[in-house]
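These notes are about the structure you will find just below.
In this view, the complex is presented without one of its protein chains, the others remaining in place.
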Amino acid sequence: MVDPVLLIAVPLALAFAIPALSLFSKRAAKFVPPIALSFNLVLSLLLLPRVLESPVIVSIGGWQPPFCINLVVGPVGILFSVIIAFVGLLVSIYAVDYIKERATEKYHTLYLLLLTGATGVVLTGDIFNLFVFFEILCISSYALVAYTGEKAGIESAVKYLIQGAVGSSLLLIGIGLLYGLFGTLNMADIAQQIESVSPISVFVPMVLIITGLGVEAAIFPLNAWLPDAHSSAPSSISAILSGIAIEVGLYAVVRVLFTIFGASSILLFLAFLGILTLLIGEMCAFSQNNIKRMLAYSSIGQIGLIVFALAMATSYAVTGGLFQLVSHTLSKALLFLAVGYMIYRTGSLDISALEGIGKTMPLTSLGFAIGAFSLVGLPPFTGFPSKFLIVRAALATKESLFIVLIGLALLGTVIEGAYFFRVVQVLYFKAGKNNPERKEAPVAALIPIVVFMILIIAIGMYPKLITGVLNSAASELLNRMDYIKSVLG
Amino acid sequence: MRKTISIILLSIVAVGMSLSLAKVPFGQPKTKVGQRYIDKGVEETGAVNIVTSVVVSYRGFDTLGEVTVLFIAATGLGAVLKIGKREAAAIEPASFVLRTGCRVLFPLILVFGSYIFIHGHLTPGGGFQGGAIVASAFVLIYLGCRERRISETASTTLESLGGLVFVVAGLIGLAVGGYFLLNFVPKGQPYSLLSAGIIPVIYIAIGFKVGSELAGIIDNLIEEST
Amino acid sequence: MIFFVSLLVVLMLLGAVAACIFRDLISAVIAAALVSLIASILFYFLQAPDVAMAEAAIGAALTTAIFIVAIRRTNRYEQ
Partner (left out) sequence: MSFLENYAFYIGAFGLILIGLYVILVKHNLIKVIIGLAVLDTGVNLFLISVGYITEGTAPIFSGSETDGQQMVDPVPQALVLTAIVIGVAVLALALSLAIRLYHHYGTLNLREIREQKW
């Protein structure tokens, strides 16, 4: 009997145990996250076949929904929890060697809790519970961004914290209004009653909740914190923030919008915002000299594309959006991990400092190149089928507006290609100083990089590996009636 | 400039909220879930304080998350602030009357805090309130006597234990009855101290955890880093 | 009764405005503590004794203590 609650309870218990554990051995803490996350990965994979048949609904405390908090593990939930556990596991292996300074046991505690919060957000079926797990995710990322204790890290953590805290307050007001309207907090129950009140009175809570969640999802006017936070955090954390945290925020936006509000009125606006986000992100990335800031802006661009795809709300487009999300997670995590050791070895964040590193750090550089090509959307990497699917979905809508917008998105991709090729060129085709300091990254860092590379190529060649899950995830997001029925019976 | 923009922004927020408030009239029952908790709460959980039964039992998962948030804050604060060696600030000692008063009050406040969290299922209050009161005793002893009374080992152990008791109690429920956080202990007679199954156990664990974490936060903040 | 409540609400809002205006951060924090304290009384009037207790213990007492300690370690006046 495998119960999805264990996906949250076991990592939490292990994280709570770390302080006591580190009284005995300071070094033991760094092995806790890999253990907990491999447990999560195995459990999610065990659950996967059962979930694809029918969603698993788990009540907590033994009462029936809507009178208790319940977990709804549908295809979307399990897709995200597999991604979180998998990427989290690889990055935690990387961090075993990468994080050496300061109170490392605190880093590992916070890291594990961040991923637990993310898992909770994607699994829960209760809107206030979503808020609580969202706070776990956000607060641990504030602390982790500031972890290095350097000027830049503290400053960006402060900005991130203030914007995030205002966002959570707005979210909480929105939840309060929803509770006042419907007298319940269960998402399926709210969704069932949403048509019984006038659209105007639901509009305000919807805007508040979307704004609150949008801060974490980095949708355009709300993403001022992102480039600072992602570029000044330790690289392993940048990988998680770019690869997991934004995606989870996006999941929450989409879940609230599609399932609770069933809103079609705001989708067009969201598609515009998505394209705007994409263009701004790509253009800012183009003008950066700092490599981590460039990657952070490129994340904004990618999120814009995903938002655009999801906002088209056809079954093709949502599948494409989720596919793009998966490929962004894998590629961006790989990029940040590779860049992490390049920066560590060269001691500089400038792109020009990376000259000739393709010869001294061959595997890491290969990882960077593959991640970059995948993000740009070259075959045979995962970025290609996902972008292709989005373009095809936009053309299939046969609406001239979407066709114009996807044209703009392709323009963004061209810009993206330009700046990534520039970096790859610096890596391989410029002669640099042959400094003995610039040796290859250690094995613990190379394992995750190589696994990511293999996975990116494998999914790129055989997209069928995951399209089955993606299709059922897309249909779960679009059919809110099925969701309501599966929870409330 | 900045002021004008923010005032315009705020007036939009204000108009929007007042529009939506028209549908949320003050003082009228709107609840569907809450009414059921009131009707069946005592019978189902054994706790006469319905807020406690909602916090620990019906919405216990939220509370687990909330405890985690506090844990994150304490850990993160330690990670952010701890640089170099610990060194208490040199401040002149407080007056004799103040010192003696604080020393007398300190155990009394501790007892009061424990009372609050042990009786969480019977009277107003519970783990969070009691924990905060316990932590405020440590603030008092710092302000009054300029001394720190927190052993780091003890507070770390309490922190870990409190969290573990909560999760393990939930997991036992899962093993026994198939539901996480199931109240698997007999409910007992309402209105008596030993009632409501695992609710007091969890609330005591929360009390210790919250108390040690809040005290730890204060302790971390006051110590001067060099 | 309602007059008392209205008076408290007005006082609370005044406290919040004061917290906004004062340039001395310690005074601003004390004003914010007043806001929390009155909010806790209002919670009591709204029949929420549990919350009133939590707000008084956490919001009014501990938060203020944390603020004052932090201000002592930084700068007392707002430039």
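Think of it as A, B and C in the order they're written, each chain with its own count starting at 1.
Here is the rule we go by: a residue touches a chain if its C-beta (ideal position, glycine included) is under 8 Å from a C-beta of that chain, and two chains touch if they have at least 3 such contacts.
None of the values given here were measured: they were computed from a predicted structure.
Taking every chain of the complex into account, the omitted one touches A, B, C. Contact with the omitted chain, checked across A:S169, A:S265, A:N289 or A:S352, is made by A:S169. The missing chain, though absent from the display, is touched by one residue of A:L43, A:V56, A:L113 or A:A146; that residue is A:A146. One chain of the complex is left out; on chain C, the residues touching it are 2, 5-6, 9, 12-13, 16-17, 19-20, 25, 28-29, 32, 35-36, 39, 42-43, 46-51, 54-55, 58-59, 62-63, 66-67, 70-71, 73-75, 78-79. In the full complex, chain A touches the omitted chain through residues 128, 132, 135, 139, 142-143, 146, 149, 151-152, 154-158, 161-162, 165-166, 168-169, 172-173, 175-177, 179-180, 185, 224, 227-228, 231-232, 284. With the whole complex as reference, residues 2-3, 6-7, 9-10, 13-14, 17-18, 21, 24-31, 33-35, 37-39, 41-42, 48-51, 53-55, 59, 62-63, 65-66, 69-70, 72-74, 76-77, 80-81, 123-124, 126, 128, 190-191, 210, 214, 217, 220-221, 225 of chain B touch the missing chain.
Just so it is clear, only the chains that are shown with their structure count from here on.
Centre to centre, using the average C-alpha position, chain B and chain C are separated by 19 Å. Averaging Cα coordinates per chain places chain A and chain C 38 Å apart.
Per the touch definition, chain B reaches chain A in the complex via residues 16-17, 19-24, 30-34, 36-37, 44, 57-62, 64-66, 68-69, 71-73, 75-80, 82-83, 153, 156-157, 159-161, 163-164, 167-168, 170-171, 173-174, 177-183. Across the complex, chain B is touched by residues 3, 5-6, 9, 12-13, 15-21, 23, 58-63, 66-69, 102-103, 106-107, 109-110, 113, 116-117, 120, 128-129, 132-133, 135-136, 139-140, 142-144, 146-147, 149, 154, 173, 177, 179-186, 197-198, 200-201, 203-205, 207 of chain A. Per the touch definition, chain B reaches chain C in the complex via residues 49, 51-52, 116, 124-126, 128-129, 132-133, 135-136, 139, 143, 214, 217-218, 221-222, 224.
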